[in-house]
Structures are given as structure tokens and as C-alpha cells.
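Just one protein chain is left out here, and the rest sit where they should.
When the chains are written out, they are named A, B, C and D in that same order, and each has its own residue count from 1.
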Amino acid sequence: MTGLTLKDIRKSYGAVDVIHGINLDIKQGEFVVFVGPSGCGKSTLLRMIAGLEEITGGDMFIDGERVNDVPPSKRGIAMVFQSYALYPHMTVYDNMAFGMRIAKETKEEIDRRVRAAADILQLTKYLDRLPKALSGGQRQRVAIGRAICRDPKVFLFDEPLSNLDAALRVATRIEIAKLNEQMADTTMIYVTHDQVEAMTLADRIVVLSAGHIEQVGPPLELYERPANLFVARFIGSPAMNVIPATITATGPQTTVKLSGGKSVTLDIATNASENGKTASFGVRPEDLQTASGEDFLFEGTVAIVEALGEVTLLYIEGLVEKEPIIAKIPGILPVHRGEKVRFTADKNKLHLFDAGGKSYRV
Amino acid sequence: MTGLTLKDIRKSYGAVDVIHGINLDIKQGEFVVFVGPSGCGKSTLLRMIAGLEEITGGDMFIDGERVNDVPPSKRGIAMVFQSYALYPHMTVYDNMAFGMRIAKETKEEIDRRVRAAADILQLTKYLDRLPKALSGGQRQRVAIGRAICRDPKVFLFDEPLSNLDAALRVATRIEIAKLNEQMADTTMIYVTHDQVEAMTLADRIVVLSAGHIEQVGPPLELYERPANLFVARFIGSPAMNVIPATITATGPQTTVKLSGGKSVTLDIATNASENGKTASFGVRPEDLQTASGEDFLFEGTVAIVEALGEVTLLYIEGLVEKEPIIAKIPGILPVHRGEKVRFTADKNKLHLFDAGGKSYRV
Amino acid sequence: MNPATRSPLTWAVHLSVLLLVALWTLPTAGLLISSLRDKDQLAVSGWWTALSTSTQNIVARAPGADTQVERDGKFVISGDVLEGTSAGEVSAFGFSSQKPTAFKPGETAELNDGEKLTVQADGSFEIVSDTKMEGSRGQRIFFTAAVPPRFTFDNYVEVLSAEGIGASFINSLTVAIPSTIIPILIAAFAAYALAWMPFPGRAILIAVVVGLLVVPLQMSLIPLLKLYNGVGAFFGVPAKTYVGIWLAHTGFGLPLAIYLLRNYMAGLPREIMESARVDGASDFDIFVKIILPLSFPALASFAIFQFLWTWNDLLVAIVFLGAGQDELVLTGRLVNLLGSRGGNWEILTASAFITIVVPLIVFFSLQRYLVRGLLAGSVKGG
Amino acid sequence: ADLKFKPGEDSKFNWASFEEFKKGHDLKGQTLTIFGPWRGEDEALFKSVYAYFVEATGVELKYSSSENYEQQIVIDTQAGSPSDISILPQPGLIGDLASKGYLTPLGDDTQKWLLDNYAAGQSWVDLSTYKGKDGNAALYAFPYKIDVKSLVWYSPENFEDAGYEVPKTMEELKALTEKIAADGQKPWCIGLGSGGATGWPATDWVEDMMLRTQPADVYDKWVKNEIPFNDPAVVGAIDEFGWFAKNDKFVDGGAAAVASSDFRDSPKGLFASPPKCYLHHQASFIPSFFPEGTVIGEDADFFYMPPYDSKKDLGNPVLGAGTLAMITKDTPAARAFIEFLKTPIAHEVWMAQTSFLTPYKSVNVDAYGNPPLKKQGEILLNATTFRFDGSDLMPGKIGAGAFWTGMVDFVGGKSASDVADSVQKAWDAIK
Partner (left out) sequence: MQQLVFAVGTMVAGVLGCAAYFWGTSFILDLIFPSKGRSGVEASRNLRITNAIRPWLFLAPALFALTIYLIYPVIMSVWFSLHDRAGQNFVGASNYVWMLNDGEFRQSIFNNFLWLLVVPALATFFGLVIAALTDRIWWGNIAKTLIFMPMAISFVGAAVIWKFIYDYRAEGTEQIGLLNAIVVAFGGDPQAWITLPFWNNFFLMAILVWIQTGFAMVILSAALRGIPEETVEAAVIDGANGWQIFFKIMVPQIWGTIAVVWTTITILVLKVFDIVLAMTNGQWQSQVLANLMFDWMFRGGGDFGRGAAIAVVIMVLVIPIMIWNIRNAAKEMKGH
């Protein structure tokens, strides 16, 4: 068994349990992204993999070897930190060479590997600079270069791009994607807050919440078939619109009555036992379309119009208490505040969750 | 003349000119957003309006009164800083009340205004907390509340949301939009890096570059009819694709030969004198559509596919040196790396810029 | 720039700083000026008058009778009262301590024994007598003269040429340099352990260190000396050695050093240490290759304080090193110059300035780190 | 080592004693450490003396001193790291060290030697005998180098100019004081300032007054606190001092200046133009603080602080002080050094320079370096009573503490009896 295996991994700080038993198999070469709300334990989990936090319970295997007690430097991992964590008093070259020097590699080998990494990351001309003379993006590239030099089996990233500005973030994201291709055998684990990063980089996304896994799967699977309400609302931006509903008819298709009063039939099979139960009906803002005829899903008053050029966001009030329903319509829409608009959506892009938040779609 | 007027405003730090003569009229109650690349002088301009930086040259009028030498507190402005700049040793209440206390308002008046502002921003239950016991979004709301309490004629924001995470940013953005509605008479000037904020909040956007104005106009105007290449590439994300081209036919419609070899005809009028000149052809990623027939704009090999669920980003190589052409196609596209794809686009969504970067569209 | 900078009160800021600086430097300036003054004037006029021409009453003594010459049948002793002084012009003179300003220059004073004394404004004088004058001591001449400012390096020459001063200088350096470096080294390791190495009892140890900040030094002298004697006797080495004083200074300086350095190190970003750990560095590597270079500002500021203290110290040096010729430190040597009964102001003033020189050099060379050093600094992202 | 006077060259020195000592002692390879009170010029003078010891024995000699030698000796002995020989000017402190067992008795030989060779030998033996740790009295110290304290300094020419005469009795001195004051001038310069030791010059005044108003045995009892400090005899002596020091008309700067003027600066008033004062009471060392170039005997001179005409029976008492050498670590070299001090040459070398008086009868008085020294020797010789500085004999806490502070308080306005009471209280506290 190659790659990384977590078996019932637990972590507590004193009496506080932070990670409640995580089971996860990561194949060699896979790119796995951890996402989840702030404080859910992403960093903690990553740091346990790195060996920077002690493992309170469970077993961790890298390449089949149990590594619970192996020090970080022996695990064959490399880590890139959100704050770069460059050695401020060393040049870029020395930053990258540090680990190899500690490991007493030969001068030539060090030079070779540093230059190779610098080449990949287009850092060659900055090798003699100190970190403070670099821009944020360059710094992060140095941090990545330092990790590459370690030639790790597992590459760990903890929100590596969140200190960068939008344009840089896009550019560096693409570089990481390329890197992933070049280092095909290297397992990569990536923690992020950013939807786009998660969706674009991941082979599989792990959605964490309060110390346990909500769902694991390829990005599009999570997007199209979220296992529960948490994942549904967490993946996608703006978040999926959720409307309280009551199930009125079951069978291969299910009919629900939305809180606004309208009934909708979905292409989802339910058991008869579910009839009459409360449920949550969900539809993504980008799946909504304006409807002109009578065949509409629901109707509402536009509270805010945000025209972004490429898309227009409509905030619809009067359907759900407090929270507006959001619709994301491509292009520029001639709609104004206060207008009533009707929406429709593709049937198979509708979601239904039971009272516990579990999706009815299998 | 009400509102804010800048007349040939200049700023230099020693020998370095940072702002090179800005002319701008802002009407009372307008919401103006300054955007531009980092270091272009957005903050400097804002701080000159606030009175925090001295004005090197030109005149500034607020409500018709020349304010060059009026101290910040007398200009009737309020400012919200990127770093919140809350007084860390004061409670939320005291933070908001500070300015009024300095101005020796009565206790009742202070209390009334603080509570009113807290009400608007849903801060009432945090009034007794110190800033460090608040989350980022709450802190920024306090900073806004503090500004509201000043009851300003001009409300200044310097990247107020950039320290917040994605979800909070959206929520706070909406609150600012609401605030803008509630304070209809208050002029608001907002500096941001963020496209979405600029597009959604602004009545007018001012695009700055290296200390001068590139274009001023409503968001959609900037999006649809950028005056020059700079604005074209700056507004919209991912940036507009630009392909070098040569003008081969002029008249009410213009034909250009793209660097790839294909000729395209645009609905843009040009003079005969332009014939043969080099130009830049531009098309936004989101305006590209896949084409099945022979009627396509260009064809390329897919280098990277980024499926975000709601949209798919395709990075196309082989058309322009170095930079890939990006296409943003709604939904999930069954395209893979290495495939050849053809693209087409709406004729009137194509852009053409002359060699100096000026748009041929009027 | 700070917006407050532009307030119309800027001039007030300049003025108040000027005032404060003046207040703070005035005493030292007084010392500097005093050290450049003639030692007899030091005790009779304020140092601030040294810069201005002053009117002084001076006593001069005419040459003895053996220098008299016979001129026109009269015996004349002549000379210049201003010789050897820097005084400019005589404005009055006299021959008795009772009336030192009785005569104007050019007037002739009748001395008690029939001799006649004339002093000119330029200081030249003549004592004319009809008879041959006797006595080995010359006549005292009191005069009032305007004395322009006069400065001399004599005091410095005297101090610097004193025997053994060079050796003492080296002794002081021998004491001060290791006494600065050793505690820094020891404290740095300890501070690192206390800041970044988890082990049981860490919090208690930190508390103890803070507590020890306040132990008065004087009361540890005797117990320690006894201990030193015991150890010295046991190993058959002298009790008072350089090693002994280094260790003593180390012991006394450690609490502050650990306190300052730990605070600083605890403020360093944890990620840097972690990435070094991932890179395979041991604690020792991390300390030497990461922490020490990064803590340089804090080390420098502590070095300044410790150096100032050890360099200026006399008590610890005399107790633990002794006051013999080849171990006496500079402060001790200078104090000894004052003589058994003390009080040669001119030596004190000059030597005070000489002792300042080295600390000031140290201060200037490390100053730019000082301000940063005491910040619980952050190296984020850098 | 450089020898100041080449052995054998100047016949006023007793070179024979040197040669003889040289023959009897060889300390090559050994080290002798000496701790003494002399620094600066005095240190150089002492060095010129011990150079002969080094020359004679080949010992390696390390001399050290300290500004706060009283504290230093306590620290060193207490901690067990004293030098071999310690020389101190404070018998009180020596007694304290002896009682704690830090001193080595010098033995009967030395006692006998003192009796035989020092003028008024018994008084020197008494001075040097202390109770040891075991409670038995023994000779612990060797007096070496004496200062005369009962001196009044003046400028003969200023006296001449003003027509004043050197007084022969205390009554005359007081009359002179009043006369000068009546002339509109200030008779005295008195300064008690001495940093941490501020106040001590006044104790000399009081002791001089004690010796001039009371029999010597009362003085001895006072010093041993056998009569209380606030005995009327003592209070009377303090008031006698007060007659001079607490009268604004009698002191330069007025009474307020007395306590704060530095004792080193105050004699300078004698030489000012016009003179700030005409008289200054101070021991024989004070010329070091006269302006540069002052010639003793011509520009400045001294007279014996006179006794009361009304108390002729008290004779001519002289107050003095001096330093005593002790063995604080018993080594052959230390013993040899004490032996060295018994040679005339050890006295003559210093005598031939400045500020050294000795009661050693066998030295050649012609060796005195200058007439004033010789004159001081005469005062010492004419003394009918010689007493050691009382404050130095008292326990350190009193003689170098409460007595000093008391005197400062006294000139500051407190009454003599109040001051005496408080000193006695302090004395009680340390018993």
C-alpha cells in the first residue's frame, strides 16, 4: 500500500477534542484538498501528517510505514506554510539549500537540486536575494522551491496562496497545478479556504467540519452531488439556496411543497415513509434561470441587483425568512430593484435533503 | 456645486511624483470606486481627500468649499481603514463614541447615535466588547459604525474588506450596499482591489494607473466599452484575452488578421488611414463559446481544464506566445487536455485597440 | 508620515525636544567643559563661565631679590604678572591681601618698606627700591585681570599618562567582553529552551527567572566569595580569577538576559522553526542557524546593557578580581588616581569622560539594533 | 625594581639596616599581597618604600587598594580571601577584625620591639593590642606612618598684611577669631564634605577639643564608651567646636556651608584674593589640596592648635592618626614584611619624601624631606599627651558612622546634647 493512510486519527488539546477520528486513504500521486470552515481542524490534520503535532490517537502510515513517532524530517514530507516561513536571514539559495546542508549532501548535489527547483519556479535570477527583497508571490514560490528540493513523497500546503492578491493567486495556482503534473509521483495535500483553488487543483476534495469528514470525492462530484446540506452549502459560491419544504409525494420522483407555497417535483427517488416529512430544497444560484412563462419554480422581488458584467447577481426577497435567495444569471440583465422575477431551473440540478441534512440523491 | 471636486490634484513624495494631476467631479450621494493596480496611488488619493496627506498641487473642494488646508476632522469626512484601525483599548461603544466625545457632544446625543449605528450594523450586543473579542467581520462593522457616527458628508473606504475571508466579504459587501442606500445623501468613495466589489458597489468606477485616471464610468460601461487596453484587461476576471492583429480592411466594419492567421471582422468603424496598422484584438473569456461548425473565431489546444462546477475554465495554447487564451464556459464541459477546441463569440462583444492601446470603439 | 507631524505645533515639538535634550546633556556638558579646564579654576568658578572672559583676582609673586638689577642707582625687580596665565589685561592691582584692588594700572603703589610697585595694564611691573632688597621670596602682587577662556588637555594627559592605565584598559576589556558574551550565550540557550522547547516545569522556571530579577547584588558578595575560596582551595587555584568574575557577572546578568531574550524569541514566528524542523534540523541546528541570527537585535540590546554595566562596574570587579596591579579595572584605576583622600575634580572629570568613550562606541555601533531589539519583533513573511 | 635612593649613596639613610635585612631574608618565588589605604600619590610613595623590601627579598609583591577600603577589608576577610598584609588607618576596625579572629598576633618580640624603639612605646603598644576571638588581648598591629592632626593652617603673608599674630593659647585663638570677624572678614574655612564620609573633619575638631578641655583618661574612657557619649564632658567639647563652626560670622559661607563644603576645597579659601578666610584646622596631609605651587612654610604654614591657657594642667595634647599594619594571612613573606617595617630604612625612605612622620627613635631625623615635616616632628616631640584619633578608635558603626552623621546634624542646627544622645543611642544599639 503506497501513499498515505489515516486510521481513526484523533487529536485533542488537553480536554478539547479537535479531530474526532479521521479515516482516509490517499493514493500515491494524488492531489487531495482539505476544505472546511475556519477552525474545523484542517491545519491540525495537516500538521499531524507533517509530524509537527503529536497524534493523540489512531495510526498514520506513509508508504505503508507507521509514522506516528517518526520525526518530521524522516517522513519524506515537505510543507509550505501560509506565512511562507522563509528564513529571513538567508538568501533564496540558502533557504532552499538549508535542508540539504543539514542532511550533509554534497555541494554539487545541493547546487544541482537548488538550480533545478529554481528553474521550475523561475526563481533563478533571485537566488542571491534575501526574502525581504521579494514580492509575496515570489516568496511563496521560494517556499515551494524549498519544499521541492526536499524531493518529498508527500507535499503539504497550508493555505499557501491566501496571503497573495487576486492576480498573483491565480498565477501561482496555475503554477502549482503544473507542478503537480511534473511531480506525478508525489502525493500532495493542500489546505485552502478558497473554492476555486479547491475545485481546480484537487483530484479529490475532503470536506471537513468540526473535526470529522463530511464528504470525500472529486470536485465535480461534490459540486453536483453533495452528500449533505453542509457540503452543498459549502461548495459553490454564492452558496446554494436552501428553501424549507415538506415532502408531499414520494416515489421515483418526489414532490415537495416549498415554504412559499409552491410545489416542485424533483427527479429524485424517495421511499413512501418519507411522505409528510420536512426537508430542505436546494438549488444553486447559477442553476437558476429567469422564466418568462407560467412554468416557473418560484417568484420573488429583486432586492439588490449586482451587475458584474459577465454575470448578474439578483438577491430575491420574500421567499425565505431573513436570507435572500440568490440567482446568478450570465450576462447583463435589464432587471431593477423591486421588480418581480420568476425563476426556473433544470430538474436534475435540484437538490433535496432530509431533516438531518442528508441528501436524498444517492 | 455639492459633492467633491478634485482639480488637477498632484502629490509628490520628495522628488517622486505619485499622483499626476487628477480631475474628478463626484456628485453628492454618489458611490465612486477607485481601482487600479497596486501602487498606482489609490490610497494616496483617498488619504488626500481625507486630509491625511498634504496636497502637493491642485485644489480640492468639498461642498464647494476649498479644503486643501482644512484639517481632517473639519472636512466632514469619515474613513474606514483596511486594517480596521479600531482603538484596541476601547470597547465597541467607546470606539464609536470617541469622535463625538472629542467634539464634546452631550451624553444623550452620543448614546443615541452610537445605538442607531449599532442597530444598523447589528452590533448592539457587542457594544461592551473590546475589539480583540470580535471576529474580523464584526471588527470591520465597528469601523464602519464609527464612521457612521461621524455623520459624514463623504464616506471613505480603503479596501475595507480585503482582510476578511470570502464568505464574510460577500456578506459585508452587501451590508455596505445597503448602507449606501440608507445614506443616500452621503458621498462614498471606495478603494478596492476586488473586481466584484467594484462592479457591484460602484455608481462609477475610476480606474487609476500610475497616478492618473485611465477611465471613469459606470461599471458596465467600463466592462462593455473599455476606453483602452489597460482598462480592458484590468476589468473582468480572468482578464480579457488579447491577440496581436493587423488591420486589413477598414470602414463601418473592420477586418483584422489575428496573429494565428485567421481573419475576423468586427462591428467597429475605422478610418481608412488605419489600414495595415498593427492592433490588439480582444475578447473576454466569458464571451467565448465553443463552436461546432466551421464558423469559428479561432481554434486551439486545451492546455489546462479547470472545472469549477458552475463554469469551466479552458486554457488554450498555441495562439499567442507565452500567455494562454482563456475561455470561461458555463457549466461542466466534457473537454480534456490536448483536445482541439474551436471558439466563437458574439460579434459585438469583440474589442479592438490601436497600437497605443486606445479602443477603436467610441 | 505621521499626520500629527504637520500640526502647526511642530515648532513646539522641536522646541520641547531641544529643551529636554538640553536638560539631559547639560550635566554632561558641564563635565566635558570642566574636564578641559584648568584644575585650579575648576573649584572656584562655574563651568559655564569657562566659555566667557571672566574677571579674576589673581595673586602673582614677583621674582626673588636675587633677580634685582641696579638701574640709575635704584634697585629694580621687573617682570610680568600675566606670565604663565592667559589673562589679558590688568584692570587693578594691589600689594596687600587686604586691599587687592587698591590701584589702577600704571599707578605707583608705595609698599610698606619704601619700595614702589607699578603694574602696567599689559601686566609688566617694576618694583623699585632705593636700597638693595632682601629676602628669598618675592613680593606678592594682587591684581585683577580679565581672563579669556582657556582650555587645556592637561587633565586628560595626566589621566592617560598615569602608570598602568593601559593595562587597566585591557583588564577592563578582559572583564567586560566575556562578561557580556558568556551570559548572552548561556541565556540565549536557556531562553530558547524556555520559549520553544516543551518540557515539564517550564512555566515555573520562567517565573523563577523573573523573580530573580530583583535580588540585590550586594548581599551575594560574601556567600559567593566564600564559595570561591572553597573552590579555589579545593583545586589549588587562586580564588580571584578572571573566570570567577566572568561567572559572577554572568550570574548577575542572567535573569535580565533570559527575560529579554525569551520574550523576544517567543515572538518569532513558529512556522520558521517548524519548517526548519521539517528540513531536518535538530534543536541545536535550529538554535544556531535560525534563532541566533534572528535574535540578533535582542542580543545586541542586551549586549549594550550588559556591557555598560560590566564596564562601569567597580564593586564586583574589586570583590571578585581584586585590586592588584595586573587585575585592576579601569574604573578602579581611575578611582585610585584620586589619591587616598579623593577629590581631585580635574582627574575625576577627565577620567569620567575617558570611561564613557568605550561604552559610547559600543552604543553607537549597536544602536541601530537597540530599538528593534526590544520589540517583540515579528519577521512575518520575511 | 627602581629604587628611589640608591643604597649606599646618601649617608642620611641607614643603609646598614637595609643590607642586614637583605642578608637575613630570601623570599624568592614567593608572593606577598598587601592591601592598604594609599592610592594615587600616596601609593607611589609607599611603592618607593616597598621597592626596598622587594629588592632585599626578591619577593613578588602585589599591592592593592580600594576607594572603600573599609568595606573591602570586611568583604575580603569575611570571605576568607584577604591579602597577606593589610594596612588600615582605623584601630576600631582592626579591633573588630581581631575579635572575629581574622588577624594573626605579632608576638611578644614585636611588642618588646615597639616598647623599646618607638617613642612613648607603651602608648603604641596599647593602640595595637586588641582582644582576639578567644577573648585574650594580644598585639595584632604594627603602627607605621603617623599623621599629626592638631594643626591650624594659615597664610603668613595674609597674617602679615592684616597684622594678625599666631595665637599661643586657645583664648588667643578665639580672640583672633573674633578680631577677624570684627574686621569684616571670615576667620575660618571649615568643610566637612567628603562624599560617603562626610562629617569626619568635625570629629577631629571635637577630639582636639576633648583633649584640650578634659584629661587624657576621660578621652580614653570616651573612646571606649566607658563614659557615655552624651556625658557633659563630651557635650562641652562638641559645643566648643560649635563656637567656631556654628557662628555665621566665623565661617566662610556661614554655618550652612560647613556641612556641604568639601573638605578638599575648603582650604583653598586661604589663598583666594581677597582671602575668604584666614584659618583652617586640618591634619598634616592637607597641603596636597592646596593650589599648585604653594610652598609650605612660605605661602602657607601651620601652627599647633593651642591649648587653653586656663587649663595649663592638661599640657600640650596632640591628636594624631596613623596606619597600622596587620597580618591577615600568616605567611613567611608577611612575617618578613613586619620585620622589614622594623628597619630604619623602611621609615627613612618615606620620611625623605613627604607626609610621613614616625615615632621610631633610631631613624635619622635629618632624613625628613622638608622643614615643615620636621616642624611637625617637633610638635609630636613637644607633645605632653598624644592620643590617636578617637573616631578611628571607636567601633566603625560609631566612629565611621553615627559620629560623622551626628556632626553633620550638629552643624546643621541640632544641639550638642541631642547629637550626643543620638550617637550614644547608636552605640547602645551595637552593643
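Points to keep in mind about this one:
Throughout what follows, a contact is a pair of C-beta atoms (placed from the backbone, for glycine too) under 8 Å apart; a residue touches a chain by one contact, two chains touch by 3 or more.
Keep in mind that what you see is a predicted model, and the values were worked out from it rather than measured.
Partner chains of the missing chain, restricted to those shown and counted over the full complex, are A, B, C, D. If you put the hidden chain back, the residue from C:Ser45, C:Ser124 or C:Thr152 that touches it is C:Ser45. From the options C:Ala146, C:Val215 or C:Val237, the residue with contact to the chain not on display is C:Val215. Among D:Lys149, D:Lys246 or D:Lys276, the one in contact with the hidden chain is D:Lys276.
Seen across the whole complex, the unshown chain contacts subunit D at 68, 70-71, 74-75, 78, 92-93, 96-97, 100, 195-199, 252-254, 256-257, 259-261, 276, 395-401, 404-405, 408, 412, 429-430. By the touch criterion stated above, the residues of subunit B touching the omitted chain are 50-52, 71-74, 77-79, 81, 83-90, 98-99, 102-103, 146, 150. Subunit A meets the missing chain through residues 65, 69-71, 74.
Keep in mind that, in the parts below, only the chains that are shown with their structure count from here on.
Per-chain CA centroids place subunit B at a distance of 92 Å from subunit D.
Centre-to-centre, using mean CA coordinates, subunit A is 67 Å away from subunit C. Counting partner chains per residue, subunit C shows two or more touched chains at no residue at all. Considering their complex, residues 33, 35, 37-43, 62-67, 72, 75-76, 78-81, 155, 157-158, 161-162, 194-195, 262-265, 268, 271-275, 285, 288-289, 291-292, 298 of subunit D touch subunit C. Across the complex, subunit A is touched by residues 269, 271-272, 274-281, 285, 289-290, 293-294, 379-382 of subunit C.
Residue ranges on subunit A touching subunit C, taken from their complex, read 47, 50-52, 71-74, 77-79, 81-89, 98-99, 102-103, 131-132, 136, 139, 143, 146, 150, 163.
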